[in-house]
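As structure tokens, the structure follows; a few thoughts come after it.
For this depiction, one protein chain was excluded, whereas all remaining protein chains were kept in their positions.
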Amino acid sequence: MVEMTYLDAIRDALRAALRDHPEVVLYGEDIGRFGGAFKVTLGFQEEFGADRCFDTPISESALFGSAIGMATQGLRPVVELQFADFGTNALHHLLNNAGTHHYRTGVPVPMTVRAPCGGGFGGGPFHSEELEAIFCHMPGIKVVYPAFPSDARNLLYAAILDPNPVVFLENKYLYRHVKELVPRAIEPVRIGAARIVRPGQEAVVLTYGAMVHEAMRAATRLAGQGYEVMVMDLRSLKPYDEDAIVAAAAATNRVLIVHEGWRTCGFGAELAALVAERAFHLLDAPVMRVTAPDVPVPYAPELESAYRPNAEKIEKALVELIEY
Amino acid sequence: MVEMTYLDAIRDALRAALRDHPEVVLYGEDIGRFGGAFKVTLGFQEEFGADRCFDTPISESALFGSAIGMATQGLRPVVELQFADFGTNALHHLLNNAGTHHYRTGVPVPMTVRAPCGGGFGGGPFHSEELEAIFCHMPGIKVVYPAFPSDARNLLYAAILDPNPVVFLENKYLYRHVKELVPRAIEPVRIGAARIVRPGQEAVVLTYGAMVHEAMRAATRLAGQGYEVMVMDLRSLKPYDEDAIVAAAAATNRVLIVHEGWRTCGFGAELAALVAERAFHLLDAPVMRVTAPDVPVPYAPELESAYRPNAEKIEKALVELIEY
Amino acid sequence: MPRRDSGRLDEMDVLFPQTSVTDVPPPEWARLYRTMVLSRKIEERLIRLYHQAKIFGGVYTGVGQEAIGAAATSASQQEDLFAPLIRNMTIHIGRGETTLNIFRQWLARASGPTRGRDGNVHYGNLKNGVYTMISHLGAMLPVIVGGVMAKRRRGFDTIGFGTIGDGGTSTGDFHEAVNFAAVYDVPVIFLIENNHFAYSTPREFQYKCARLADKAVGYGIEGYGVDGNDAVEMLLFFRKLAADLRARPRAVLVECDTLRMRGHGEHDDSSYVPKELLARYAARDPIKVARERLTNEGMLAAAQLDAIEAACAAEVDAAYREALREPPPDPATLAQGVYADG
Partner (left out) sequence: MPRRDSGRLDEMDVLFPQTSVTDVPPPEWARLYRTMVLSRKIEERLIRLYHQAKIFGGVYTGVGQEAIGAAATSASQQEDLFAPLIRNMTIHIGRGETTLNIFRQWLARASGPTRGRDGNVHYGNLKNGVYTMISHLGAMLPVIVGGVMAKRRRGFDTIGFGTIGDGGTSTGDFHEAVNFAAVYDVPVIFLIENNHFAYSTPREFQYKCARLADKAVGYGIEGYGVDGNDAVEMLLFFRKLAADLRARPRAVLVECDTLRMRGHGEHDDSSYVPKELLARYAARDPIKVARERLTNEGMLAAAQLDAIEAACAAEVDAAYREALREPPPDPATLAQGVYADG
């Protein structure tokens, strides 16, 4: 076992993919000699050569488009967005081309987009966005969003080997805030499986990304008050683990959904809709959501902490839900 | 009263806005002398001059970006996307700039984006998309989607006069398929109000756009079988009419959500989440959704009719819901 | 706005030695001619089908622009890549797509290249090195850049041809793709088919430079202007250019002067196109120009060209009828293949 941060884990998965699979190439803005804005790819250009890890002009459309071109010609490109926010410059490539290519032509598009997202560090409105709901709306795209180093490593490796376009969401706040002991070898995982990261029967929190840790904190506090709350880390958002969610609803009869992104048409709405449709008869209380409000991510720490869901807000909602 | 198609109504609202408000300008690809791909602006360049209705290069980013620039300098630009699908080339402008500008600077951005959307005419994957869920996820943006000529006219006029960026979704299938007698004068309307277009107490269909007409057809058939189903046309998607929806759920205890767009993270998920949260105790059956599947919009008529929700599919779901 | 006529740039003659039609053997000229004629005949049939309401949706053709794709594909090699757009029937034909498959596509048959999932012009065949376009103009250009990078990394001596209209040059994707290819010396020929109009929009509302080939300077690459209605001249040019790019990989821009001879699609009467302009280009119809040159310059006899035309006509009739008899897609397959693994 080795101890790794979330960021180490991402780096480790990339390095393993580069080592194991000659068809893997990495590119993006400043990821070459500089190692990327977050230093995830530091040293790769030296280790693997400039044709497998290289810098690009500031051209998100060219990044996505060329990755589609490569992925359909035998490579497995992994492109890094400097921030997920800049992906909005070129969503037409993901929605219309990457996501439809196999359906239209029968030719798969094994590309991975790494999208650092989330706030909590003073990034302001254009460096903190959570865009999973937009990616998840696109047919033909898979979306994963790990919360732990082990999952980050396994899921990124799986994403790279997946025959489909995968958006790999990585939470910037977690980069250096979570550590975990992980086995030396990367484990093959199935994209699409949720995980119960804390058992409990009073209620379940369905969540992912940085909010898994906030939910865990809330659950720990509530345990002190005698409430045992289940926390489910979805890990994969598209496909998401419908059966595990329904089973959790059945086991707890109370569902709280938590995410860091905006409320209206957020991914939590999809989860609530699933529960309302498939677990309706299992519920003892309304499905509740703790999310960011429909507000641009504010910069000032006072505003951002009011904006961002956290353990306190989750705890409050859980109490309300349990006592409904 | 005059009879108008949906397309006539849009044209009428634009003409009225141009007449009444010198600060209104229209631009987009081919909308000048040619009158636009759907001939909505036919004759406007002659009537109002080439500085108020003009063609642009094929540059969706420049379209959106320049509209933000104009709207913050005293004009009310109305830009036409040739097809909503092409808006995905430049979503960063809507999400990041138009939608955040008032919040960040206090300066409003009164711009309108006209986005022809929807399928049913052999447009294939890139000329049939329904992207309301993506637009509705953006803080600071309003989204309207009329189903009838009267609403199209009133809401477009209201959108143009709104101090916020408004995405006006217009359904291409409805352009020439619906007609209505409307009063000569445009009525001021509040963006955000739903409308019950058919009363009923067995269940309510929450819908909008072309699907309102399919839901009406389904409701008419079911009336023949003795079921009276309410049909609610949301008209505005952001903001949407929470109270009317909850009231409808209270009145019928059964909710079916119908839309033409994709299921996962579609706008219907948001509606289901709202109902699951605010109307939980009012329901006698699960909240159900009839939507397009998570599949690129297919071209062949056989596939497209399997893809697109219609009266039959709605009727079937309603029966299931009512008999739950 | 006055606009200098596009013409061949001086550098072209400097870069490449003069070649003559005799450098290319007659069978290749026959293939070039066939590509154009077959495409024209297919599209004429499609136009008829449209007006008979036998096609779901619109019909978009490359009538009058056949020379460009015909010349480019004739100059290409097996492992090269193409990213065609809506006016590029000759790219599909020139890269070996069958007439039958083309009618299957337009008639949305289950057997067609997109199995009815996509329509009309949106098809390709990566086995022939031809990408399937999406509608978003410009978006296929970074795709072909990436495709060429990948194939070259895998050891092929691939070059790419990406087409774009005068209108499409206004898109951000055009810019990002050309710049990206320029920086990494990716051998892609960006083929600008300047047919004077983007839908209804005349080119003075699309760009202000004298010639679109002038954009090359700003990317630090070479830009050439060619007569897009002269397939013979273009074939000679593309052969030299392609050989040169294989020897010294790099991106280049080529602007082909031509005119769209029909509406944007068949729904469009294109009354906004001046009659004199149409007449001028009609007189230089690419099939006519090729026919004249090939016979006058002694490459092929008129009878040989007539035989090609007759064969093409028969092929179109047969293929169309066969496609008509084939079944449409089964609605039960609607959700199949959205993902590669499910």
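Just so it is clear, A, B and C label the chains in written order, and each chain counts residues from 1 on its own.
The definition used in the following text is that a contact is a pair of C-beta atoms (placed from the backbone, for glycine too) under 8 Å apart; a residue touches a chain by one contact, two chains touch by 3 or more.
Note that the structure is predicted; figures quoted are calculated from it, not measured.
J.: Can you list the shown chains that the hidden chain touches?
T.: Per the touch rule above, the missing chain touches A, B, C.
J.: Quick one: which of B:R11, B:H101, B:H137 or B:R308 touches the chain that's been left out?
T.: B:H101
J.: Write down which of A:L161, A:A193 or A:V295 is the residue touching the left-out chain.
T.: Of these options, the touching residue for the absent chain is A:V295.
J.: From the list A:R52, A:R76, A:R114 or A:H127, pick the residue that touches the absent chain.
T.: A:H127
J.: Which of these touches the unseen chain: B:V40, B:C53, B:L75 or B:L283?
T.: B:L75
J.: For the full complex, which residue in B:G119, B:P139, B:G261 or B:P298 touches the chain that was left out?
T.: The one listed residue touching the chain not shown is B:P139.
J.: Where does subunit C touch the missing chain, residue by residue?
T.: 170-176, 179-180, 182-183, 204-210, 214-221
J.: On subunit A, what residues meet the omitted chain?
T.: Against the left-out chain, subunit A lists 29-30, 32-34, 37, 55-62, 83, 85-86, 88-89, 121-127, 293-296, 298-303, 305-307.
J.: Since one chain isn't shown, list which residues of subunit B touch it in the complete complex.
T.: 25, 51, 56-57, 59-75, 77, 92-93, 96-97, 100-110, 139-140, 142, 162-164
Going forward, only the chains that are shown with their structure count from here on.
J.: Relative to subunit C, which chain's C-alpha centre is the most remote?
T.: The most distant chain relative to subunit C turns out to be A.
J.: When the centre of a chain is set as the mean of its C-alpha atoms, what distance in Å lies between subunit B and subunit C?
T.: 37
J.: I'd like the Å distance between the centres of subunit A and subunit C, where a centre is the mean of that chain's Cα atoms.
T.: Roughly 41 Å separates the two chain centres.
J.: For subunit B, write out the residues touching at least two other chains, lowest number first.
T.: 85-86, 88-89, 125-126, 294-296
J.: Could you list which residues of subunit C touch at least two other chains?
T.: 114, 117-118, 122, 134-136, 138-139, 172-173, 338
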